[in-house]
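Note that one protein chain is taken out, while the other chains of the complex remain in position.
Here is subunit A:
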Amino acid sequence: MKQHALSISKSLLLNTSAKCLSSIRCLSTEEAVERRNHLFVLEKKRQHEKVGRIEKIEVNYKGVPKDCTLIMNKDISTPYDCARHFSEWHTEMSALALLDGTLHWDMHRPLTESCTLEFQSFNIAEPQQVNKAFWRTCSLLLGACASVAFKSTVPVALHSFPGPDIRSGSFIYDVDLPTLPDWRPTSQELHTLSAEYIRICRQKLPVERLDVSEELALEMFVDNPHKTTQIPSIAKANGKVTLYKVDKHVDISKGPLIGNTGQVGKVAVTAVHKLTGSNDSEVKQLYRFQGVALPTGVILNHFAFSLLIERAKKLNSARSPINPFADTREPAHESIAARA
């Protein structure tokens, strides 16, 4: 499989002719995921090697057990590495890092300069940003679980997910299933999706981050027509696309995301609704996957959680990416993916 992916990426690097593109468009979802993962790993390795001479930075840690200063490696050490200097509890509980009291930083993103560092978990006094990161991560994982849950005969093209809106009651991922024109999932199928989701969470996988150039991003998502149209608008700002990887699933997100999938506790995939596109949009229909989740360690009565599940079954009112005029809110199609 790896060989196959390698050969594909090589041939792609050599010539990006239309013929080659068309052959890649025919990749099965699984192969595409594998190939993307492979490219991600290569690029990460390349960026790590590019650092060259290792410089040291001072990280002033604030928090329990006591404030202290750590000497870390510039562009290599992450907040997660800092957390490992303290205890296992720090690595498990920290969802986000807060740099200099203002900047929210992913746990697995290398630090670039001397700074003060705090770890944020879900039960701090002002958890809004952590909650948003959590909701975003849940959406991303929903995409991961949708792309592995189907048989290989059903191609899955992930579209995008909107920015986190917790008050809407559910996190969303809009997915294109071209071979399923009219699919209504049974409760059994939803259970299977939930089980897949829980399987990903139980593995306690780190959520890796990588900034890549537009060309590489386009190459990684060459099999996915939706993402390839979104990438230029996302990269418009600074020519970079931020990618996240969980296990083998690579997706585009603005970030920040939480550090580990083990931090997702109670979770349920609650509904899949069909979205129909407006007449002038390229994509005629999408499926909106919805779910609801709570962080690990939150003890919520099963009745209260069932209320949340019931609510999450209703169609989320977030703007449809393929039919933006159904809602009065203005922002254009591209920006939705950019915000995600």
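Keep in mind that, in the parts below, a contact is a pair of C-beta atoms (placed from the backbone, for glycine too) under 8 Å apart; a residue touches a chain by one contact, two chains touch by 3 or more; residues count from 1.
Assume contacts and distances are computed from a predicted model.
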Checklist outcome for this item: Of "Vacuolar protein-sorting-associated protein 36", "[RNA-polymerase]-subunit kinase", "Large ribosomal subunit protein bL17m" or "Cysteine-rich DPF motif domain-containing protein 1", the UniProt protein name belonging to the chain not shown is "Large ribosomal subunit protein bL17m"
Checklist entry - Pick from A:C68, A:L103 or A:V298: which residue touches the chain that isn't shown? => result A:V298
Checklist entry - Which listed residue (A:N60, A:N73, A:N131 or A:T192) would be found touching the missing chain in the intact complex? => result A:N131
Next on the checklist: From the list A:V41, A:I76, A:L99 or A:I166, pick the residue that touches the absent chain.
Outcome noted: A:I166
Item to check | Missing-partner contacts on subunit A, residue numbers | outcome: 122-128, 131, 134, 166-169, 292, 294-295, 298, 300, 304, 307-308, 311
